[in-house]
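Quick notes on the structure that follows.
Heads up, one of the protein chains got dropped from this complex, but the rest are sitting where they should.
For clarity, chains are labelled A and B in written order, and residue numbers in each chain start from 1.
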Amino acid sequence: MAEDGSVRSLSCPACGGTITIRAAGYTVTLACEYCGTLIDATDPAGRIITRYNEMQASLAIPLGTRGTLRGVEWEAIGWLQRSDGWATWEETLLFNPYEGYRWLIAQNGQWSLGTMLTAAPQRDGPDQIVGRGRFTPFYSDNTARVTRVAGEFYWRVKPGEEVRASDYVRPGSMLSLEQDDREKSWTISELLTGREIRAAFDVDPPPVWIPGMTPLAHQPSPYVRRIKGWWPIAALSFVALLVLLVLFGQTMQPQSFSLSVTPDGPAVSQTFGPIALPLGKQAMTVAASTPGMEQGWVDIDVAFVNRKTQDSYDAYALNEHYSGQDSDGYWSEGTRSQTLKVASLPAGTYDLVVDAQAHHWGSSGNWAFDPSSGTYKTEGLPPVEVNLTVARGARFASNFWLAVLMILVPPLLMLILHIMFENARLAQKDGPPADADDWLRGMESP
Amino acid sequence: MSRSSFLYALWCLAILGLYLTAASQGYSPFADGGRTAGAARAYGPTHK
Partner (left out) sequence: MQSVACPTCGAEVIFRSPALPVRVCDYCRTLVVRYNQGAQGKITENGGESSILPFDISPIQIGTEGNCFDQNFQIIGRVRWAWDDGAWNEWLMLLADGSHAWLGEAMGQFMALREMELAGSLAQVIRRLMNDTPVKPGESGNIAGQSYEVADVRTVRCIGCEGELPFTAPVGWEALSVDFRNRDGRCASFQKDRHGPSLYVGHHVTLASLQPRNLRPLPGWSLPAYG
């Protein structure tokens, strides 16, 4: 055995490769990183426990690599691969003589840092409590089996070794109970951010979750954090919008015009004005009401025509009112007044051109055949008064709701992604199906 | 403030800006009426 600082080295009794012991005195089993042969490290001669002859996987973190994680320098000294039948993961044993051991657990490209607990968690119903963290059951009673080993370990590890494992989760952490006939041990694994693991050990960055991928049981939904960060911004924007809605929506300088049309009579076209618009661009509000109308409808076309450019800005209103008696008594429908909002009129002097035509509906009145249109029309009905109030400015509620919708689109998208993420995560849960409680827990911050 | 929150705040500011622009121009995509598509209503002869 050569002596070099804190590291001891020996030749693998099986393949002759030089292997090192980095945690001398603690290490019990040494798996040759070249041929996989298990060596008894408590025997000064390095006795072979089991001879293997398999190619070792190329490790993401080669044994002997050092990295600083959360302020502590760690050396990767052991590696094992485990499987519970449907999932496979890798565990790297980290060592620092002043800090003891930690585990780096890699699954689906995500990395967690595992610390063995010296005290058992507190039980609360089905949950387990460690410190202030509450862990809910997720996987129960799986058998985790060691499939491959390399490096050194503080216990007699060998391929095929099995433990019964149960896991409890909270966002960002997993609490695992592993037991065999001799021992029960609890480990907390905290999910490391891509930045943390990459800064410590130069590994591939963890993949960003996309729909279709299976998240880890303790992987926090990346969308919750966004939704939580965004909602004050959304609320603030909503308030700002309300203020803008109130500030920019007043109507002013109303002008009233009126004309009368005879039901089933000729269309009436009348021009009112001038209407002077001094500002750059503005909307116009036209309130068209036909207070005296019964059993009929009035088509009202309004057009603001710029006197200079002859540009026309048009809108159309249909006022109608019908009523009658049936077995349920009196009924009426239709509205006798409409408010039209016309957008973006440039400054200038305008005429208001109104085309109105009234129609009668029903069987009452004097009907006569009109040869020009080939239909029967009533005659002798009193004319209907059309009142128009034109004012500068308009309050477009549609703009407001559109803006609210646009503000809500990103959080809603995040919410949908969050639901998809949590669905995929909770689908793996053992035991009773995920309930509202599991969903609420998923919203908690890591 | 995280990067995502910053971007979202930027998005909201853009929406508010658009809203403000629309309000000051009296514009709405859902107005009951506006500039008639096509052309002006011309009065009088177009003979040259």
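Here, contacts are C-beta pairs under 8 Å (C-beta built on N, C-alpha and C of every residue); 3 or more make two chains touch, one makes a residue touch a chain.
Predicted model only: the values in this text are computed from it and were never measured.
Engineer: What are the shown chains that the left-out chain touches?
Structural biologist: Contacts of the omitted chain with visible chains: A.
Engineer: Of A:79, A:111, A:154 or A:230, which residue touches the hidden chain?
Structural biologist: Among A:79, A:111, A:154 or A:230, only A:154 touches the chain that is not shown.
Engineer: Touching the hidden chain in the full complex, which residues of chain A are there? Just list them.
Structural biologist: So the residues of chain A touching the missing chain come out as 3, 5-8, 22-26, 28, 42, 44, 72-73, 95-101, 116, 118-122, 154-156, 181-184.
Operating definition for what follows: only the chains that are shown with their structure count from here on.
Engineer: From the C-alpha centre of chain A to that of chain B, how far is it in Å?
Structural biologist: 29
Engineer: Which of the residues in chain A come into contact with chain B in the complex?
Structural biologist: The contact residues of chain A facing chain B are 225-226, 229-230, 233-234, 236-237, 240-241, 244, 248-249, 280-284, 302-303, 305-306, 309-317, 340-345, 393-394, 396, 398-400, 402-403, 406-407, 410-411.
Engineer: Considering the complex alone, what residue numbers of chain B touch chain A?
Structural biologist: 1-2, 4-5, 8-9, 11-12, 15-16, 18-20, 22-36, 40-43
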